[in-house]
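What follows is a single structure, written as structure tokens, with notes after it.
Yeah, one chain of the complex is gone here, protein chain that is, but the others are all in their spots.
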Amino acid sequence: MGILLFGVAKDIIGVALLEKPAQVRDVASLKAWLYEAYPGLRQLKSMMIAVNRTYAADSQVINEQDEVAVIPPVSGG
Amino acid sequence: MGILLFGVAKDIIGVALLEKPAQVRDVASLKAWLYEAYPGLRQLKSMMIAVNRTYAADSQVINEQDEVAVIPPVSGG
Amino acid sequence: MEILIDIKDTITVQEALDFIQSPACGGEVIFAGTVRNHTKQRPVLKLFYECYEAMAISEMQKIATQVQERWDIQKLVMLHAVGDKYPGDIAVVIAVAAAHRGIAFDACEYIIDTLKETVPIWKKEFFADGEIA
Partner (left out) sequence: MEILIDIKDTITVQEALDFIQSPACGGEVIFAGTVRNHTKQRPVLKLFYECYEAMAISEMQKIATQVQERWDIQKLVMLHAVGDKYPGDIAVVIAVAAAHRGIAFDACEYIIDTLKETVPIWKKEFFADGEIA
């Protein structure tokens, strides 16, 4: 399963799609892994995770078939 | 000098322009004369007088060359 | 602040937009007041707007001056239609352009609220049942 990257998160990591490590099973462990693997993400004012196109709480479980995305601070409008 | 009439005030009095009686020298006496001569005006929620295109207080003096108008409740927009 | 004030037979949102759009401004708020086909559930055939034009223009300019003193607005449009207006026709357009949207909303709402209170324009309603009010 891939993790979609957008905006400045994509710029920091340098790709638009990341492979999810097998040990990542929920939003909290995904965030911990991202901050560890890509320390540049720590400069973001906020980093939300969307699961199946909805903002997800840290406790939310991530299943293999879920659509997961990293959402840096939005700036539309 | 004529007194301009608009909206429902014009409908009540039946003309668009009235002659000002010589004894009317200020806004208060104009209103008193209008209510006396045209009792139908008493049904208006409000009746403002404009002198030279500006809302006028009761104490304002009316000179012969002034542009005077009767302003019933406005309903633009 | 650039100002466009006009009272005439037919007004459009487009002419207001054309006046306010500018690469220097980020937020534009437009209010359009349209003739409704009913008033308190009674079908309306048409409205007739009458105006004391010289004073109406003067009162609209006073509103523009108040807006200028109160908010940092770059462009402001006030248009009012007169004569016979039918359901769906535009009776009034207010448009405001500012660098920041919050003040554009505040100024636009203030303008239409004040216009309805102070500008000498009167509407007559012609109802489908024949009554005129």
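Letters are used for the chains, namely A, B and C, taken in the order the chains are written, and counting of residues starts over at 1 for each.
Note that in this section a residue touches a chain if its C-beta (ideal position, glycine included) is under 8 Å from a C-beta of that chain, and two chains touch if they have at least 3 such contacts.
Owing to the predicted nature of the structure, the values given are computational and were not obtained by experimental measurement.
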item	value
Shown chains that the omitted chain touches within the full complex	A, C
Hidden partner interface residues of subunit C, rising order	13-14, 17, 21-38, 87-88, 99, 101-102, 104-105, 108-109, 112
Touching residues on subunit A - with respect to the absent chain	4, 6-8, 50, 53-55, 69, 71-72, 74-77
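Rule of thumb we're sticking to: only the chains that are shown with their structure count from here on.
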item	value
Chain centre separation in whole Å, for subunit B relative to subunit A (CA means)	71
Euclidean distance of C-alpha centroids - subunit A vs subunit C, Å	48
Between subunit B and subunit C, centroid-to-centroid distance (C-alpha), Å	26
Residues of subunit C touching at least two other chains	none
Subunit B: positions in contact with at least two other chains	none
